[in-house]
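Complex shown without one protein chain; remaining protein chains in place.
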Amino acid sequence: MPLTQQEPLVQAIGLSKSFGAVLALQGAELRIGKGVCIGVAGHNGAGKSTLMNILCGTLQPDAGSLHLDGQDMVQAGSRWDVREARRVGIRRVFQELSLCDNLTLAENMHIASPLPGRHWRRDAAALLMVQLDLIFPGHGLKPHQPAGELPIGKRQMVEIARAFVDAEHPLRLMILDEPTSSLDPRCADQLLAHIRRFVAQGGSCILITHKLDEIFAVADRVVTMKDGRIVDDCLRVNTDRSRLVRAMGQNEDLEKSRQHRQTAHSHAREMVRIAAADGSAEFVVRSGEVIGMAGLAGHGQTALLVRLFRATQQGRDASHQVGCKVAFVAGDRQTDGIFPLWSIARNMSQASLAACKRYGLLDPGRERSMVEQWRTRLDLRTEDVNLPVLSLSGGNQQKVLFARALAADAGMVLMDDPMRGVDVGTKQDVYQLIRAEAAAGRSFVWYSTEFEELYHCDRVYVFNSGRIVGEIGRTDLTEEKVVHMSFEAAAA
Amino acid sequence: MSAIAPLANLRIWRHRAARAPWLGSTLAALAAFVITIANGQIQGVAGLLAAALSFSALTVLVALGQMLVISTGPGNADLSIPSTIALSSAVSMLVMNGSDAMVLPGLLAATGVGAAVGLSNFGLIRLLRIPPIIATLANSLMVMSVAISFGRGLKIKPPPIFIELVTLRIGGIPLLAMLALVVSLLVWLVVERTAFGRSLCALGQNARAAEFSGVRTVRTSLLAYVICAGLAGLTGALIAGFAGGNSLDQGDEYLLLTIAVVVIGGTSVSGGRPCVPGIWGAALFMFLLVAMLNAAGASAGLRMLLTGAIIISVIALAGAGSDRS
Partner (left out) sequence: MSTLFALEGRSAGAALRAMLPLLALGGLLAAVFYRQPLAMSYFGLNLLLNLAIPVAFATMAQVVILAVGDLDLSTGTFVSLVATIGATLLPTEPLLGVVALAVLTGVYALAGALVEWRKLPSIVVTLGLSFIWLGCAVLLLPVPGGKAPQWLVAAMNVKTPLAPLPIWVALATAFMGYLLITRSSFGTRIRGLGGHAAALARAGHSLVLLRAQAYALAGFFGVIAGLLLVGQATSADANIASRYTLVSIAAAILGGCEFSGGRVSPAGAVAGALTMTLAASFLTFLNVPPDFQIGVQGAILVLVLGLRAGIDLLEGKP
């Protein structure tokens, strides 16, 4: 894949975007040539999604310009939106799946790239199958089955294949956002091979992934983002893993934390015990432990957290024995966590109303002091806790959810990938807080899609297809081991 | 950094404006009052005020309950209110049976019947897992059948003391209005200062988040439906007293009226933000609007058309879902 010196396909200059008070993207500059694959690395909240949203037309930038084939697409007075972006050949596969469960695969294909004529269904099916056979040979999918019936890995395959289909407007730049998050290694390799083929034939590709190995496998250039800026942009051959990690803003005290964690938990009180069943290993959490959950995204981790939480609410479940009060920190803030009409204070106090009562009624004074206590504890950056919660940045909103869970005075806190979209600074604060709380005896069950976070955990359970297929202690923890364990056990 | 300060100020201002959603309805009521007096078609400010307060009091009582149900989630409403009123008014007359001593038991029976309807509403919603509007709609038909069997041809007059109480005025202000005011204050207290009230608002804004923050969603929802129908039951008895007896169509107008009043009064139709003060302004406004239309010779058809148009306009302007992104 030759690195072309001629006119770049896409040139982004000085792109900036703010959401309210939060500067999500600052002065991003990017050159994307033809026949090039660019790997983009960066933690959650670094600004990758925002930049991609602008590139694919979902968002308008506040400042800056976007040139395509030398022509300024954003300023030109014409609308820059998804339709326009598709027209010039820019497509994106989103991290959150975009299939309609009630439609068949062929119909989903038609939604993405409408085909004319009476036989559109047949044509769409053919197009999709051709692409699926090309990228993922041996996929086993049928064009007229409803998308809702497929497991998450297969759905990701369909989305990717659908995006690559050559329809009305030729594909020139493909943006892949965490495309292998739910794929097994075989399919992931197939995709990477296809990216190499696609790029060799002159297409351009942006690959966003947490798995740094993938970047080194297919990318020609590596771009690193941190805190809304592009902090590094170099050829793949000129960089290595440790330089990447440093540029991303890795937590320096990771080594420290590995040493600090007490390993003598075996005598601590058991908080949760879920017996082994249906091919799933047993699940145990002891007092003061931080338990991690690993494995491909969407393979039962969140479901287990929800089951654990509901087991305490309903109070009757023999198979899930939970011996204490449980609090929940949602990762998907909008759907599971935030009360959008309320102030920061009310969002914080929601789980601990019982403690704010006096003579059966809520006491504003008690509520105020409790909220203030947790605001300082979590170092929440806001002028006034009575402002609407939506005025906060994503990271600070996540802090509010943490405050809510911790204030609830629960013995165990369940966390559903809570650092999504959170900046590095907030993450550090929260990691420290978790460490402190765990040392004081609170247990945490932590599902994270960022592998490095699992180093904060004492033990990690590996998931596959809704089952626990293994357990790894902190000292033995490596990424290869997690991958290996999840698929070896599944094959067995 | 300086660019952020004005943005924050804008948010604060919007927040403060949103905190007074009752403002619109209160202003509308005042305007309608002034117009009605200025038109000179209705004699006597005091008389108009008293009539407005009496009718509005009944509307407010029922609307408070509807407000609670609407606040439980997007597009929830209790459509069984007319049938509940029909049934409870019949039951109250039956129990009171014209005797002064039986006034209190009659009121209790009416409220109890309402609460039972609310319970059955919730049972259907929970068991059948269907939108509350459908459940309450279906239930309203069955309750109406029961009401018909109880109350058709019933010619019992309310007890004299009951009639007196219902039409009593103290210092020009109807007793009914004072009762409604007290109930409003109670409901306001529950919404603002109890865990149940908070849970209700949490549930209405984000049901999953509410569950994950420890809200007992089933219990909260149940209470909302029972209180709503219970209030409707009590109002049914009061209506029967006001009208000199029960009839099966007494509750018909309350369906549109309660929803209009709740919506115009500033309660969010997507749930999670009840607004008690706005209900009074909206109830008075609706009464005066009807009075103006009647005085102008407008037919029932025009009234329905206007009310429907006003409801849609108000929620479109308030932008139910758009302030949640």
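Per-chain numbering from 1; labels A and B assigned in written order.
We adopt the following convention: a residue touches a chain if its C-beta (ideal position, glycine included) is under 8 Å from a C-beta of that chain, and two chains touch if they have at least 3 such contacts.
Quick caveat: nothing in here was measured; it's all calculated off a predicted structure.
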| said: Going by the contact rule already stated, which one of B:20, B:45 or B:141 would touch the omitted chain in the full complex? | reply: B:141
| remark: Among listed residues A:13, A:63 or A:112, the absent chain is touched only by A:112
| task | Spell out the interface residues on chain A facing the chain that's missing from view. | result | 58, 81-83, 86, 94, 98-103, 107-108, 110-112, 114, 120-121, 146, 148-149
| request: Over the whole complex, note the residues of chain B touching the chain we left out. | output: 74-75, 77, 124, 127-131, 133-134, 137-146, 148-149, 152, 256, 259, 263, 269-270, 299-309, 311-312, 315-316, 319-322, 324
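The rule we apply is simple: only the chains that are shown with their structure count from here on.
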| So what's the Cα centroid distance for chain A and chain B, whole Å? | 44
| query | Mind pulling up the chain B residues that touch chain A in the complex? | reply | 4, 7-8, 11-12, 15, 189, 192-195, 198-199, 201-202, 205-206, 208-216, 268, 272-273, 323-325
| note | chain A contacts chain B in the complex at 20-21, 309, 313, 327-328, 330, 335-342, 346, 350-351, 353-354, 357, 360-362, 383, 387-388, 391, 404, 408
